[in-house]
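Sharing a structure with you now.
Missing here is one protein chain; the remaining ones are kept as they sit in the complex.
Now for chain A:
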Amino acid sequence: MGEKTIFLCEDSTDGIFTGVYDAWASRLGHGNVKLALKEDMNYELFARYLEVEPDGEKAGKVAASLRRKLGDEDYYHIYCATLSRSREKADYIYRTVAAGLSGGRQGAIMQNLQNPAVCRVFELSRTTGNEAHRYFQFLRFRELESGVLFSEIRPENHILPLIGEHFSDRFPCEHFLVYDRTHRMFLAHEAYKQWVLVVGEEPDWEKAGKVSEKEREIEQLWKGFCRSIAIEERKNLNLQRQFLPMKFREFMTEMR
């Protein structure tokens, strides 16, 4: 076995897919390459490091061929895994893609859960997808003076791209902003337009603090509703916590 080559990718879908492209195109053999994320790396001995510059075109090619050869469902799992907070995701994704695209059988691979890399990608995708679903459930908007709906969240994985579609399909007529405090990013939606991700901008906290006149009243109504809908004889705070863990309650209207 020769020297191992480690491809350092940026922590983004494009970054990882470019890494997959470069590692594949290097023709060093799957056993001799490894993918890792750039930040907080543990450097290995006897390895060669290559920095991968994210490249939209290469990433697009990878995405398209995954779609074509593995199918939409598998592609979606792999895409969700790229949004995970895991530090090892890049290499698992590479191994999964290698299993799906090389060898005798090309095609859907995500069901092959005996393969450790596939199983890990599946788990990462499930965790990320589940967290996105939690924010379908527990994200709360408040109406600002300008009429814009504003929301803050603190997710573990990078779920904004996964929730954009849902909320803009649901509220096409609204202007809304979702601020991800962990990743310091915005999901912005202008009425009747496509949603976009905004990176590197802080919200205007002064404006975000000023809610509309009606907002307080609606909040009171909602809090009252949540109180009166519970049946005292069945009170069960453990069960409530199981379904609605504490970490999601930080920005929830009825929990404040």
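Going forward, a residue touches a chain if its C-beta (ideal position, glycine included) is under 8 Å from a C-beta of that chain, and two chains touch if they have at least 3 such contacts; residues count from 1.
Heads up, the rule we're going with is that contacts and distances are computed from a predicted model.
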item	value
Chain left out of the displayed complex - its UniProt protein name, from "Spore germination protein", "ABC transporter permease", "DNA modification/repair radical SAM protein" or "Sulfotransferase family protein"	"DNA modification/repair radical SAM protein"
For chain A, the residues touching the chain missing from this view	111-115, 119, 123, 133, 136-143, 149, 151, 166-167, 169-174, 192, 214, 218, 220-222, 224-240, 242-244, 252-254
